[in-house]
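With one protein chain withheld, the remaining protein chains of the complex are depicted in position.
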């Protein structure tokens, strides 16, 4: 941490700041300069509120240096986190795809989708049983009935289930069915929910909040990690800006710094990010090229009659074409994408990084 | 709702859109123009996802007309909502102030603050027992012990308690102690929490999310209203923008449109909005001038040693000066602010609007 | 400036950074800490690009400390700048109003507006002869004919003219007519224009760019100040955010930090800031309460038939009511607003600050 004094600050003001720092149990390092004095602070600064020093007389500003997250940081954990599930792997050279409808509508469409996906080598199904909706009058999901449908689809096809957890009440029910639990963008800073999810015996897919900085996002991951759940997958899904040409502004530029600052795998959701099926394909390809570890993508057998988000869902034909395009780029980018070969993709080279063998 | 066709759209494309609209049980109104056709839609359009039509061939864009909120709208409810509690009133010509520390630290500071506030005529105390914190390592509040402290402060001084509800587990405990329940900005779209709060027998102070549009904010109010709780107070607390001169960008400009579109009272939180105590006073005065119905403001007996948010808290001296300034502006603006007279402020003219006499 | 090393940085990496700093002619101050080393830098750091150090191996980040503006800063110039013109004063306790139509439409409406304003004590007329318009097909202003109309209005009524300068070609013509030259938001970083305006013998009203930070805004003021023009008036007019309830997001919260960091007077334009005449009044009152030094406001004899921006213009009746409201708040806020007394407002106490007597 660094305190920058005003150019006209008096020796008394500087002394008061030095004393305040010592009173916090920290060590001040005054650096007199040509026009002003700056004071470095060493010690455990995580516990203090930097703005307390900022309002002392003579202080121009206070600059935080240490990143507040630890377990999520690359500095503490140099190797990539790799999360292995029976259906597939998140991290390393895998480009893993989670596809399916926005919400569980009925059993036949879920099973049909799951079978179609498995046949193409896509081994994770996304579908919401509990749906966060802006309007209280909109379809809110089938709830427990939806979970039951997902459970049966899993039994019949072996597909991995990714579904959203909206509250602590339904946590046990969700973690029984889900192979990966999704925390939605609106709940990224629902800390009670994060604390509960930290105790779930399942990997967590943590979507970025609509106005979350990378640091805040990693801090929410830190809630999960410090609560005992080491299997966290980040998911960029678009942020809110002035731009009005798409539903949200899909921030692919967060991928390189997220990879530099953290060891966690990161997926991209081009469906919510753009809000229009015509724009999903190019953004999915761009996510792969930018270094993402996979996609969360809306696919629906009949998007024009979907109960929610049909406009941003791909039908099977479009999705199949996209899979082919992804495959054509994966080789040059040294990534492995799902293929209909029926076998799980495997990497010939030995994998590095922490690996969790689930189930 | 209005469908705008592309200028080169074919009659067949137009017919397909007309059919799709009829299939939804709605009535299309084609309007051929010089360069293109637009199609008005009447009927109950709330249930459909507009983007479904938007991706049909030949459609340029789809424009929603009806506001999706009803109970929160001025159109449905022309008169201002007025919420009367024994300690004071929200709405109409009252400018009601809720003051206190960010978090409950111990009983003596809470009681001392409550007594000081009551002596100045400020009859609502804010203080968090449960604190949403970005970092898992930061002070998370005293929890149930904090609630107990608030309960005792209420008993000893008669002050009204405003405190945050973070999850459904603690809802019963919070609603027993609180006179007004606060929903924080990060939980504005925690719909499970909103549904629970809708059943609480207490008014809800609903803070605006950091990236929430006015419409989304009113939709979250609609969750509360449609769930049975008619006593909703809005609270602007700063939104997230590129601006870096303050902690958030306090959006006072939302007040006139919120008043035009909705009947709900609206407060302003200049403490979180600015993040620095030097800026709190001017923004509090500006909130009064802009038409807000009151303030939620951080006041602490000893801000330099506060456990959280000390930098944005006023000490008693500064707050007393601010109260005097607010009072000097209230007269010209025809507003009633808290005064140390000991009596509740009362208005001589008969009040209009829906009034809820609580307790 | 402060270089923060990664926690695993090697002594060699630290040495390379120290050498790079010395090679720039600056002095490094290494501060070894528990988990990492930080390196303070003193000397003239204005000339270097901080990001050059940031990409050296082992560097986590580089933090700039010194503010890059000097002449615009409160640190270099403690007293408020006060700009005195025959028609009125900007700065100190004056709340000065510049009113008029968006654009010069014809002579009679300009003269009629000028006479009406002067009769109410508003002694500055705003009206654009050159208009920056998003669309090439929109009315672009009367150009030199518009300037001539403004010149005649000035002669007939004595009112001060505030009009926009859009390019260097028209600079001589504009500075001949204008008492205050306006630089529009879209040109805030048109550095060629700023360099020309710095040589104009007139005060400059510098509007904030739609996405400008406070620092960038003050840097643009620095172009004017360092180029020789000491009479710079800032003008907040709304910034671009995700918010869609008004045309722009009027950022009143910039006023306190602008006053803290700079000595320049600051006006507010509630017309462009909101885009709707219903919202202009509350925001104008809030600007006064927040500490602004005046208003730039659109007033039109017949807004419903204005050639541009009619929807955000007040008619004379509304404006007169607003003036009365402003006056009722000015006393408690210890501000002087224009009054129809016919005399220039004067302050009984001796004024401090740098004063420029123009003309």
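Which chain is which? They are A, B and C, in the order written, and residues in each are numbered from 1.
Here is the rule we go by: contacts are C-beta pairs under 8 Å (C-beta built on N, C-alpha and C of every residue); 3 or more make two chains touch, one makes a residue touch a chain.
The model shown is predicted, which means the values in this text are computed figures rather than measured ones.
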Contact residue for the chain not shown (choose from A:17, A:110 or A:288): A:288
Absent-chain contact - pick from B:40, B:143, B:227 or B:301: B:40
Chain B, residues in touch with the chain not shown (by the definition above): 2, 4, 6-8, 29, 31-36, 38, 40, 42-44, 60, 63, 65-66, 75-76, 78, 240-242
Chain not shown, touching residues in chain A: 211, 213-215, 238-239, 241-246, 249-258, 260, 273-274, 278-279, 282-283, 285-291, 325, 328-329, 332-333
Contact footprint on chain C, counting only the chain that is left out: 20, 46-47, 49-52, 54-56, 68-69, 132-138, 166-169, 186-187, 189-193, 209-211, 216, 219, 222-223, 226-227, 239-240, 275-278, 303-304, 306, 308-312
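By our rule, only the chains that are shown with their structure count from here on.
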Longest centre-to-centre distance from chain B, chain (CA-based): C
Chain B-chain C separation of Cα centroids, rounded to whole Å: 31
Chain centre separation in whole Å, for chain C relative to chain A (CA means): 40
Length of the line joining the C-alpha centres of chain A and chain B, rounded to whole Å: 28
Sequence positions of chain C contacting 2 or more other chains: 241-242
